[in-house]
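For reference, the structure is listed below as structure tokens.
Removed from the display is one protein chain of the complex; every other protein chain stays in position.
Then we have chain A:
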Amino acid sequence: MAIVGASGSGKSTLLSLLAGLDYPSQGEIALFGHRLSGLSEDERAVLRRDKIGFVFQNFQLMPQLTALENVMLPLELAGRRDARDAARSMLERVGLGHRLKHYPKHLSGGEQQRVALARAFVIQPKLLFADEPTGNLDPTTGRQIIDLLFKLNEEEGTALVLVTHDTELASRCDAIYRLIDGKLSGAGR
């Protein structure tokens, strides 16, 4: 599904609420059968670690980690012993098998977003939140990234929540919601 809205309409706030990154001041959010308000900060972290992936507009890679280390990070947090192998094979899937030891600053924007995709999918998340994933990319690269995102999404069977102001991109999703003045309206294509 896609959530579209103009800049400043509250898309990112909604995303952070949905992912349990922030607390709602009113109302209730349930994720995988858990009421988020009933979970502690750490319990929500565990939920994210095991089931949720993120892709950000600004990639949000750790600049001091190599591509491989960035992808290893969520696996290491989960205590996975095969972190290195799993991360390597994920990077190969996104076409960066030859850039494992490069730091983000040595990667192009498109490559950085591929690393971010690899990091998001490496834990085989049930749910993926993508916040303007093409916002910082040129149209051609943006299209390639979106193709890759949908391909991985399909292969992994992940539910995708895509926040964007790009209606063309949104149209590739099964459902589109519009966020206007903090209110979500409409569903369907």
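Here is the rule we go by: a residue touches a chain if its C-beta (ideal position, glycine included) is under 8 Å from a C-beta of that chain, and two chains touch if they have at least 3 such contacts; residues count from 1.
The criterion applied here is as follows: contacts and distances are computed from a predicted model.
K.L.:
Per UniProt, what's the omitted chain called: "Succinate dehydrogenase flavoprotein subunit", "FtsX-like permease family protein", "Pirin N-terminal domain-containing protein" or "ABC transporter ATP-binding protein"?
P.N.:
Answer from the UniProt record of the missing subunit chain: "FtsX-like permease family protein".
K.L.:
Given the contact definition stated above, which residue among A:Ser12, A:Thr134 or A:Asn153 touches the chain not shown here?
P.N.:
Residue touching the absent chain, from the options given: A:Ser12.
K.L.:
Touching the left-out chain: which of A:Met1, A:Ile29 or A:Leu73?
P.N.:
Result: among the candidates, A:Leu73 touches the missing chain.
K.L.:
Out of A:Gly8, A:Gly27, A:Pro63 or A:Gly157, which touches the unshown chain?
P.N.:
A:Pro63
K.L.:
So that we can see where the missing chain sits, which residues of chain A does it touch?
P.N.:
Touching the missing chain: residues 12, 15-16, 19, 21-22, 41-42, 45-50, 52, 54, 56-60, 62-65, 69, 73-74, 76-79, 81, 83-84, 105, 109, 119, 131, 136.
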